[in-house]
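Note that this complex is displayed minus one protein chain, with the remaining chains in position.
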Amino acid sequence: MTPVPAPQLIALDWWALGAVIALSAGAMLLLLLEFVPAKPGSSRAAVLSLLTLAISAAAVFVARDARRSIFDGMFVHDGFTVFFTLLFCAIGAVSVLLSWDYVRRTGIHHAEYYVLLLCATLGMIVMAASNDLITIFVGLELMSLGLYVLVGFRRAHLESNEAALKYFLLGAFASGFLLYGIALLYGATGTTSLTRMAAFLSESPLRGNPMFVAGGLLLLTGFAFKVAAVPFHMWTPDAYDGAPTSVTAFMSAGAKAAGFAALLRVGLTALGGMPAEWGPILSAIAILTMTVGNVTALLQTNLKRMLAYSSIAHAGYILVALVAGGRDGASAALFYLAVYSFMNLGAFGIVTMLGRGREERVLVSDLAGLGFRQPLVGLAMTVFMISLGGIPPTAGFMGKVYVFKVALGAGLVPLVIIGVLNSVVSVFYYLRVTVALYMQEPQGEPTEVSWAAPAVVALLVTLALTLWWGIQAHDLLLEAQRSVMGLL
Amino acid sequence: MLWLIPALPLAAVLLNLLVGGRLGRKGVGWLACGAVGLAFLVALRAVLRLAALPEAQRTVTDTVYTWMRVGDFSADVSFLLDPLSAVMALVVTGVGFLIHVYSTGYMAHDASYRRFFLYLNLFMFAMLTLVMADNFLLMFVGWEGVGLCSYLLIGFWYTRPSAAEAGKKAFIVNRIGDVGFILGMLILFAWGGSLNYARLFAVAPHVFAVGSTVITTATLLLFLGATGKSAQLPLYTWLPDAMEGPTPVSALIHAATMVTAGVYMVARTHVLFQLAPVSLQTVAWIGAATAVFAASIGLAQNDIKRVLAYSTVSQLGYMFMACGVGAFTAGIFHLMTHAFFKALLFLGAGSVIHALSDEQDLRRMGGLAPRLPWTHATMLVATLAIAGIPPFAGFFSKDEILSSAFASGNTAVWILGLAGVVMTAFYMFRLYILAFRGQPRLSHEAEHHLHESPPSMIVPLAVLAALSVLGGLVGPPMQEGGHAFARWLAPVFAGGEHAAAAHHAVPMAVEWGLIALSVVVALAGIGLAFRVYLQDPGAATRLRERLSGLHRTLLHKYWVDELYDATAVRFVHGTARSFWRFWDTKVVDGAVNGVGYVFEGFSAVLRLFQTGFVGTYALFFTLGVAALFLHLLRH
Amino acid sequence: MIPISWSLALSAVLFVIGVIGVLVRRNALVIFMSIELMLNAANLAFVAFSRDMQSLDGQVFVFFVMTVAAAEVAVGLAIIVNMFRLRETVFVDEINLLKG
Partner (left out) sequence: MIAPALFAVFAAIAVVSALSVILQRNPVTSALFLVVTFCSLAGIYLVLHAEFIGMVQVIVYAGAIMVLFLFVIMYLNLGRDIETGLQIALRRGVGWLMGFALLAAGVALFRHPWAAGPPAPPGPPVGNTQAIGLLLYSRYLFPFEVTSMLLLVAMVGVVVIARGRRAPGPAADLPPGAATGAEPRGDA
C-alpha cells in the first residue's frame, strides 16, 4: 500500500480553484436563501447568479498566468483551463441575462433554475480543467444532470418533458459507452490520469492494441454525443426544440464547448495529439456532421430546430480543426468555439425575446417584417445569421478562415472543399431568416417582442463580440494559441 | 491615408444609422453624397501623388491593422494603390458620386429614402474595399459585401414579389460563383502559401509550372467566381432580373461598378492567368460568346431597362474577351469607358422612366426627344458611344479590344466580337428610336405628367455625357509606345502584356482597316435600326408583295428585302426570343432551381430519419459505434 | 486467480445485453434498467482491471460511477414519472411530438 500524501494547497491554488468554489458556494447560497421569502418577481436569484459568475471569472482571471496541477492532476490550472473557465462564465452570464425575463414570462421563475444553471456551468469547468478521466466523467455528469433537469424545467409542458426524456435516455446511454471506453483505456494503460497515460504511452506505444483503440473510440463516441456529431446527434434538434429557449441557448453553447474541451484535453495530453487511427474516423464524422446538419436545416420552418441543426453543422467545422490536429488545430477549435458560442447565444437570445407573455414565437415566418418594426432585433439577427453563415466581416467568417487555413496546412484539401461547399449551402437557410425579417409581410398577427433590459444587454454584448472578432480577430486568436501552448 | 477612401462611406453608413432619423431627407442626401464626394477627392489626391512617383515605385500600401496572424500566415486589413486600383477607385468614387447626386432627385419621393442611401453607401464601402484590398481575403470581404448590398438593393421594393424573387435569384447564382472564388483562393493559398497579391504573384512563377493542372484549376475557379459576379455565361441570368431594383442602383451596381468586379479580379490576377493558357482561352471564349449571345437577346426586349441589362452583359463579355486575349489594358479601358456611358444610359433611362411615371415599356414610349431635350441629348451621346462611333469613348476601347483580338490570332473570337458590334449598334438605336423618335405612343396619363427631370438628375447626366465623349481620348489608337492609358497601367501589366507587343506587329494599314471595318459594321447596325424602326416597319412586307411581278433586276433588291425580313426581323427576333424564353427561363433557371430542389430533396429524406422516437436515435447511435468498430477491424 | 479475459468477456456480454435492451424495449423504465446494466458492465471491467493490476484506482472509479448512477436514477425516474403524469404512458414510442 503506497501511502498517498494529503493534498497541499498553496495560496495560488485557492485562486485557481476560485471558480469551482464560488460556483458551488453560489449555488448553495441560492438554495439557502429560499428560506428567506423574496418579494414576488424579485430578481434576487438572477443577480446572485451573475455575481457568482463574475466572481468565478475574476478569481481565475487573477491567477491567469499561474500554472498549477492540484490534487495530483485532478484539477489543473493552465491556459486551457483559464480560457474555458472564462468562456463558460461568459456563456453562463449571457444565459442568465437571457433567462431573466424569459423565465418569468414562461412561468418557470424559480431559484432552482439558476442553481441548476450554475451547477451545470461548474460541471463544464470541471470537464475542461481536469487531467483525469474520473474527474472529467464526474464533471460531465454534473453538467448533464443539470441540463436534463433544465431542459425539462417546464414540467407541465409536453414538449419540454419529451425533450428532457429523450435527452436523458440517450445521454445516459452515451454515458454507458463513454464509461466502457474509460474502463478499456484504464485496462490498457493502468491509469485514468491523462499525464500518466501519456507517460505510459511514450514508453510502450500501444499501437494496434485492441483494448486501447477500442477504449479510445468509445470515449470519442461519448464526447461526440455531447458535441452533437453525426451519427450521435439525433437528440439535438428535439432537445433544443423542446427545452425552454434560454436553456437551449445555454446548452447549445456551453455543452458543446465543454464536450470539445474534454475531447481536446484527452487528445492532446493523453494521446499526444489525435492518434493516427482517429484521422479517417474524425474526418468521416466531420464530413457527415457538416453535411447532415446543414442539409437537414434547409427545410426547417422552426427557428429553434433550424438553429439546432446549424449547431450540429458547426460541430462539424470544429471537428475539421480537430482532424488537422496538433496545437494549431486545437487553437483553431478554441477560437471557433468562442466565436460560435457568442453568435449562437445571440441568435437563440433573439428567439427568447419573441412573443409576449406566455406566447412564444419560434417559427421563421414569425420574423416576417420584424426587421423594420424592430430595427435592433432585425440588425442583430442579420449579423448573427451572417456570422453563422461565415460571411465577412463577422466573427464566424474569421473562425472559418482560421479553421480551414489550419486544415489546409495539414493537407486536408478535400475536407476543406467539403467544408466550403457546406458553408455555402448553409447560407441559404440563414438567409431565409434575413429574408423573413426584411422581405416578407407578416401573415396573421405580427410578432411582438418582449423587451427587457437584461436581454438587451446580452444581445448587445453578443452582437458587439460577433462584430469585434470579425474585425479584430487577432487578440482572441493569440489568446487561443497561448491557451493551447500552456497545456499542462 | 488610403483607408480613408473606403472609411468615408462607412462613416456615412454609421452616421445614417445613428442619427439619420434626425437629419431629415435633405440631411441624409447631403451626408451620403458628401461622403462619396469626399472619398473621390481623397482618391484623386492619392492618385495624383501616385502619379508623381517614378513609374517603378507606383505601388502604395497602407496597412490599417492585422486581422489575424498565424505563423507564416497573416491576414491584414491593408489597402493598395497602384495604377490599376487607382483607375478603379476613381471610377467607383467618381461615377458613384454622380449617381448619388442623381439619386437624391430620383428617389426624392420614395418612402425609404434613408434606407436607400444607407445601402448605397454601404455598397460604396464594400466596393472600395474590393478594389483597394491588397490581398485576396480582404477582397473577398468586399466581394461578399457588394453581393449583399446588391441583394438588398435588388429587393429594395420588397413588397413586389418579383423583386424578392429577383433578389433570391441573384443571391443563389452569386453563391455558385462564390464557391469557385473561395475554392480558387484556397488552392492558391495551399500551394502558394500566401493570399497577399504581391507575395503570391512573386512566388507564382516559381511554384506553378506554366499550364500545370493546379494553376489552371485555380484560375478557372477564380473565373467561375468572376462569371457569377460579372454575369457571364452561364451565370448571367440574375443580372436582367436585377433590374427590379431602383434605376440608380442598376446604373451604379449592375452596370458601372459591381458587375465589373469580375473583370477587375481577372486583371488583378493576370499574373496567374498568364500561367494558365487554357484558362485564358476559356476567358476569351466565354467573353466572346456572352458578348454575342446577350446582344442577340437584347435585340428583342421591350423593357428599356432589360435591353440595357443585356447590353451590360454583352459589354462585360467584351471586357473578358480582352482579358482572355491578354489585352488587360484594353479590358480595363473598356471597363472605364463603359462605366461612363452605361451609367449614363441607365440614368437617362431612369430619367425617361421618371418622366413617364414609371413606364418602362418601349412600346409605350416614342417621340420623347422634344419633350425631354436634356435626357435625349445625353442619351444620344451614350448610344453613339456604346455603338462604337468615333470619337465617342466606346469607340476607342472597343476598337482596341477588337484589334487586340485580331492581333492575337483568335480570328473566331474577333469575328464574334464584330458580330456583337453590329447587334449592339442595332439594338441600342432600336432603343433610342423607340423611345425618342417616331410618333408618341404614350398612355394618356403618362402624357399628362410628362416632365423633364430636375437639375439634380440632369447635371450628372451632363457630366457623364461629357465623360462619354472625352473619356476615350486617353487611349487613342496607334501611339508610339502605347497610349497614355496603357502607359499609366504599364507598371501593373508590365511584362505580361503580350498582346501589346502583338499589337504593334499588325501593320499600320491593317490597323486602319480594322478601325474602318468596325466603324462600318457599327454604322450598318445603326442604319438597319433606322430602316426597320423609323421608316415604317411595315414597308418590308408591302414592298415584297408589290415587287413579286417586277423586273429581274429588282429581284436583287427583293432578295435583300427578303433577307433582312428573314434575318434581321424574323430570324433575329425569333432566335433572340427563343434564346430568352428557352435558354434563359428554362435551362438556366431550371438549373438554379434544380440545385435547390436536389438539396431540398436530400433535406426531406434526412428529416425522415429524425422520427422523434428514442429507439431510432439509440439505434443510429449504436450503428455509429458499430461502424467505428468495423473500421477498426479493417486495420 | 481469475483470468482477466473471463471478466472481460462477461462484462462485454452484459454490456451488449444492456445495449440490446435499450434498442428493443419500449418501456422507458426497462430501457433505463438496461442502461444500468451497461454501467454495471463497465464497473465489472474496472474491478477486473483493478484486480489484474493490483491498483485500487479502478475500484475508486466504480465507487464514483455508483454515486453518479444513483444521482442519474433519481433524476431519470423523476422525468419518467413526470412524463407519466402528463401523458399516462411510459412507452417511448408513443411520444414523438418533436420530430423532423
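Per-chain residue numbering starts at 1, and chain names A, B and C are given in the order in which the chains are listed.
The working rule: a contact is a pair of C-beta atoms (placed from the backbone, for glycine too) under 8 Å apart; a residue touches a chain by one contact, two chains touch by 3 or more.
Since the model is a prediction, treat every value here as computed from it, not as a measurement.
Across the whole complex, the hidden chain's contacts among the shown chains comprise A, B, C. When the missing chain is restored to the complex, the residue among A:18, A:187, A:222 or A:454 that touches it is A:187. What chain B contributes to its contact with the hidden chain is residues 615, 619, 622-623, 625-626, 629-630, 632-633. Think of the hidden chain as still there; on chain C it touches residues 1-2, 4, 6-8, 10, 12-14, 16-21, 23-27, 29-30, 32-34, 36-37, 40, 43-44, 47-57, 59-60, 62-64, 66-75, 77-82, 84-87, 90-91, 93, 97, 99-100. As for the chain not pictured, it touches chain A at residues 1, 3-7, 20, 24, 27-28, 31, 40, 70-72, 74-75, 104, 106-110, 112, 115-116, 119-120, 122, 126, 130, 132, 134-135, 138-139, 141-142, 145-146, 148-149, 152-159, 164, 186-190, 200, 206, 208-211, 213-214, 300-302, 305, 358-365.
Keep this in mind: only the chains that are shown with their structure count from here on.
Counting C-beta pairs in contact across A-C and across B-C shows that the higher total falls to A-C. The geometric centre of chain A is 44 Å away from that of chain B, both derived from CA atoms. For the pair chain B and chain C, the distance between mean C-alpha positions equals 65 Å. Across the assembly, chain B contributes 607, 610, 612, 614, 618 as residues in contact with two or more other chains. Annotation for chain C: residues touching 2 or more other chains are 19, 22, 28, 31, 92, 95-100. For chain C in complex with chain A, the touching residues are 4, 8, 11, 15, 18-19, 22, 28, 31-32, 35, 38-39, 41-42, 45-46, 48-49, 52-53, 55, 57-58, 60-61, 64-65, 68, 71-72, 75-76, 79-80, 82-83, 86-87, 92, 95-100. Considering their complex, residues 165-166, 169-170, 173-174, 177, 208, 210, 213-214, 217-218, 220-221, 224-225, 230-232, 234-235, 237-238, 277, 280-281, 292, 295-299, 328, 386, 391-393, 397-398, 401-402, 404-406, 408-409, 413, 416-417, 420-421, 424-425, 427-428, 431, 435, 438-441, 471-474, 477, 481 of chain A touch chain B. By the touch criterion stated above, chain C contacts chain B in their complex at residues 19, 22-23, 26, 28, 31, 92-93, 95-100.
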